[in-house]
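All protein chains but one are shown in place.
Chain nomenclature is as follows: A, B and C, assigned in order of appearance, with residue numbering initiated at 1 for each chain independently.
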Amino acid sequence: MEYLLHILILIGIYVILASSLNLIAGYAGLLSIAHAAFFGVGAYVAVLMGLHWETPFLVNLAAAVVFCGILGGVVGAPGLRIRDDYFVIATFAFQVIAFSVLNNWVSLTGGPMGLPGIPQPVIFGWTVSSHWEFLVLTGGCCAAVLWICHKIVTSPFGRMLKAIREDEVFAQAAGKNVAACKVLVFAIGAAMAAVAGVMYAHYISFIDPTSFTVMESIFIISIVIIGGAGSMWGPVLGAVVLVALPEVLRFVGLPSAVAANVRQILYGGALVAMMMWRPQGLLGEYAFRKGEAQQ
Amino acid sequence: MFSQLLVNALIAASIYLVVAAGISLAYSVTRFFHFAHAAVIACGAYSVFVLHVWVGLPLSISALIAAPLGGAVGLALELLIYRPLRRKAAGPLVLLLASIGAYVVLQNVMSLAFGDASRSIRPTSVQEGLPFLGARITCVQLISIAVALALLIILLTAFVRTRWGKMARAVMSDPELASVSGINVDGVILWVSFVASMLAATGGILQSLDVDMTPTMGMTALLAGVVAAVVGGIGRLPGVVLGAIFLALAQHLSTWIISTQWQDAIAFAILLAFLIFRPEGFMGKKVRETTV
Amino acid sequence: MMLEIRKLDTGYGKKQVLFGLSMEVRNGEIVAIIGPNGAGKSTVLKAVCGLIPAWNGRMCFDGTTTNGSTPAQNVARGITFAPQGNRVFAGLNVMENLQIGGFQVPRKELRGRIAQVLDVFPVLKDRAKQDAGNLSGGEQQMLALARALIARPKLLMLDEPSLGLSPNLVRSVFGKIVEINRDTGVSILIVEQKVREVLRVCNRVYSLKLGKLAYDGTPEELRDDKGKLKELFL
Partner (left out) sequence: MTNDWLRIDGLAKSFDGVKALAGFSCSLREGEILGLLGPNGAGKTTLFNVISGFLAPESGNVVLRGVNLTGKPPHRIATAGIARTFQDLRLIRQLSVLDNVLLSFRDQPGERLGNVFFRGKSSQDQEAANRNEATSLLEECGLAEKANDPAEDLSYGQQKLLSLVCCLAAKADLLLLDEPVAGIAPEMIEKMLGIIRDLPNQGKSVMLIEHDLDAVMQVCDRVVFMDAGVKVSEGTPEEVRNDPKVIEAYIA
C-alpha cells in the first residue's frame, strides 16, 4: 500500500513539473531545458532556509516560489533576443550552470553529499509525516497548480500565449506585449517548479544535485511532449504513464538495474516516435511548428 | 605551473576543436542542433574499447575502424530520423527534440551494454610525460593534438579544394540556389552528417585516451563543442578554431583563481554571454531574426 | 519545341498564383514574360525548374514531361535557372561558383567550359579568386548568368536579371544575353520588369496579369503601342 502511495506522490510531483513546463513550452512555445534547475533551486532554497534559520515550512515554500519566479524571469529574458533552437541552447546552459552551482558550492549546498535530515513539514500545527499525509499535501499543491494553469489557459491571457507561440508577429500586430508576456509566463512556470522541488525535498527528506540534472530536464520535457504539449491534461497523462512505467517494468520481471535504462530507452524512443508521427503528443495541440510563412 | 596550464588548455582545445568542427558542419547544412552528437561521441570511445580490449586489435587500428563506425551511426540517424522528418517539413525544434530522444536511446543502450561504471583504454602504466617548455606532456596527449591538427588541415583543404567540399559550402551558403544548380541537397546533407559524426567519434576517442569513458561522456564534450562552435561563429571553420582555443584557455587559466570543478559553469557562462550579446560569434554572420 | 506549358495551375500553400497558364518557348528563341507585380511571373520559372510542384496541367521540356521532377533532374535535362536578386554563393569565390554551376559536367570538360564562359564575361576573369559576396551588384548578376551557362543548358531561365542594376549595367547585361543567345543558340525565358529593355532583345512576349495570360505576341507590336502597354500594366 505504501508503495502505491509512493508512486502516487511522485506522480503528483511530476504533474506539477510537467504542467508548469507545459505553460512555458506548450502554451508560450518557449522550449526550455532548464526545468530541473528550477525544480532543484526551489528545493534547495526551502531546505536551506529550514535547516539554517528554522523558518516555518510555509515561509520556506513561499520564499522558494518567489526566488525561482524572479530567477525564471531573469532566465526567460534572453528569449526576447534569441529564439527557437538558440533559446533551447541558452536554457541548457543555464541548467548546466545551476547544476554546477548546486554541486560545487559545497559550503552552502553540501555539494555532492547533498543535504540530509530535512525535517517534516509542519503546517499550522499539522505535521506531515505519513505517506497518506504527504499524498494529501502533494495532491493539494497539484490541484492548486492545475487550477492556476486552468485559469490561465482558458483566459484571454492564455489565448494570447498561444498566439505568441504560433506567430509572434501577428501577436505584436494585434497589440500584445510579447516580451512582457514571455518573461511573465517563464517566471510563473519556474515558480511552480519550485513548489514541486519543495514537495520532493521534504518527502524524500534528502536532496543532492543528481536529482536535478540535464537528464531530469529532458525527462520532464518528454512527459510534456509525449502527453501532449498545449493541452491541460496531456502532461498529466504523460506524468502518470512515464512515472509508473519503471514500476510496470519491474512488475514484468526486469531487474531494477536494467529497468532504469529500459525506461529511458522507452521514453527516448517514444520522443522520437512522437516527432515522427504525432508531434502534438497523445492529447496535445502544439506540434512545435512555428507558423511557417510561405513565400 | 602556468606553462602546464597552457599545455592542458592546448590538449583540451584539440578535443573541443574536433567536436566543435563536427557540430558546426552539421548545423550549417541541417540548421538544427544535433543533440545526438553526444551519443556519437561516446559511440566512438566504446567502439575503440570493444575493438581494442574485447577483440584485441591494436589501439591505432581500433581507432581507425571506430571513427567511421561513429560516422555510420550519424548516417543511420540521418536516414532513419532526420530525413523523413525533413520530408514532413519539420522545423528545427522538432528535429532538435527528435535528436534529444535519439540521444537518450543511444546513451542508455550503451549503459546497458557496458554498464555505467567508467571503462578505460588508457595504457596501464602511468606515463611520466615528456618535458615541454617546463610542463609535462604525455605521448598520448601529443598524438591527440597532432590528430586534431591533422584533421583540421585535411578538413579545411577538403573544403576548399574538393568538389564535395565546394558542394557542401554551396549548400551552406544558399540551399535553394544549390538545388537549382543541380546539387542533390539531400545527398550533401547525408555525407556531411557522416563526416560530422566521424569527427564527433574521433573527439570521443581522443578524450577516452586522456581520461576514462562513461556512456554519458559525450554530453560534456558536446556542450564544450557547442560553446566553441557558437563562440567561433557557426559554420566558419577558422572561427571554430578560435572558439575552441578561447574556451580552453578561459577554462584552464581560470583555474588560477577558482577550482577546476567550475569549468563547466565557466564554459556555459561564456556561451550565455555570447548567445545574448553576440549570437553570431566571433566570425559568423548574423543569425536569423524575426522578419516581417 | 523547347518548352511547352499547358493549362498550368500552381501557387504557394493555399494561395493559387497561376490560373490555367499556357505558353511555349521554341528552339533558339528569347521569350520575355512581363507584367505588373503579383502577376505570377517568377512563379512560372519556379514551377518549370521544379522548385514548386504543379497543381494541374502539364509542363513538357524537349519532348519529356517534367511534372514532378526535382531541380537536379531538370538541370541534367538542360534547364538552368538564375533566380531573382543576383543570387550567388556568397561564401565561395567566383571560380568556385562557376564550378558549382558545372558540377554535372564531366570533370575533363569543365575547365574548358569555364574558360569559354569567362571569355564572355571578362569582368569575372579578373575577379576569379574573390569571394562572390564581395562583388558589386552588376558583377554578381554577371556571375549568376555565367553560373547558369556552364552546364550548357538548352533552356536558360532568368528572373529579373536587371534588378538593382544601374541603367548602364542593365544595357550590358541584356547585351550579354543577346550575345549568348546568338552564339550558342540557347533558348532563353526571361522574366523582367524593365519592359523597354527586354522588348529590345526578345523575340516574343507574354504578359501576365493576376496569374493569367493577358497578352501574347511580338515585341514590335508592343514597343510602339503605349496604350496597349498601359492596359497591360495599369
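One rule holds in what follows: contacts are C-beta pairs under 8 Å (C-beta built on N, C-alpha and C of every residue); 3 or more make two chains touch, one makes a residue touch a chain.
Note that the coordinates shown come from a computational prediction; the quantities given were computed from them, not determined experimentally.
Asks: Looking at A:T55, A:Q120, A:Q172 or A:T210, which residue reaches the missing chain?
Replies: A:Q172
Asks: Out of A:L184, A:I207 or A:V243, which is the one that touches the chain we can't see?
Replies: The single option touching the absent chain is A:L184.
Asks: From the list A:L31, A:A163 or A:L283, which touches the chain that is not on show?
Replies: A:A163
Asks: What subunit C residues would touch the chain not displayed?
Replies: 11, 13-17, 36-39, 163-164, 193-196, 210-211, 226, 229-230, 233-234
Asks: Contacts of subunit A with the missing chain: which residues?
Replies: Touch with the absent chain occurs at residues 148, 151-152, 155-157, 159-160, 162-163, 166-167, 169-178, 184, 188, 285-286, 291, 293-295.
FYI, only the chains that are shown with their structure count from here on.
Asks: Which chain's C-alpha centroid is most distant from that of subunit A?
Replies: C
Asks: Which chain pair has the highest count of C-beta pairs that touch?
Replies: Chains A-B share more contact pairs than any other pair.
Asks: Identify the chain whose mean C-alpha position lies nearest to the mean of all protein C-alpha atoms shown.
Replies: B
Asks: Whole-Å distance, subunit A centre to subunit B centre, using C-alpha means?
Replies: Inter-chain centre distance comes to 30 Å.
Asks: With centres defined as the mean C-alpha position, give me the subunit A-subunit C separation in Å.
Replies: 54
Asks: Spell out, as numbers or ranges, the residues of subunit A touching 2 or more other chains.
Replies: In subunit A, nothing touches at least two other chains.
Asks: Help me check something: in the complex, which residues belonging to subunit B touch subunit A?
Replies: Of all residues in subunit B, those touching subunit A are 32-33, 81, 84-85, 89-98, 100-105, 107-109, 111-112, 219, 223, 226, 230, 259, 261-262, 264-265, 267-269, 271-272, 275-276, 279, 287, 290, 292.
Asks: Show which residues of subunit C lie in contact with subunit B when the two form their complex.
Replies: Against subunit B, subunit C makes touches at 49, 51, 70-72, 75-76, 80-81, 83, 87-92, 96, 99-101, 103-104, 107, 147, 151.
Asks: Which of the residues in subunit A end up touching subunit B in this complex?
Replies: The touching residues are 31, 78, 81-86, 88-90, 92-94, 96-97, 100-101, 103-104, 168-169, 214-215, 218, 221-222, 225, 258, 261-262, 264-265, 267-276, 279, 287-290, 292.
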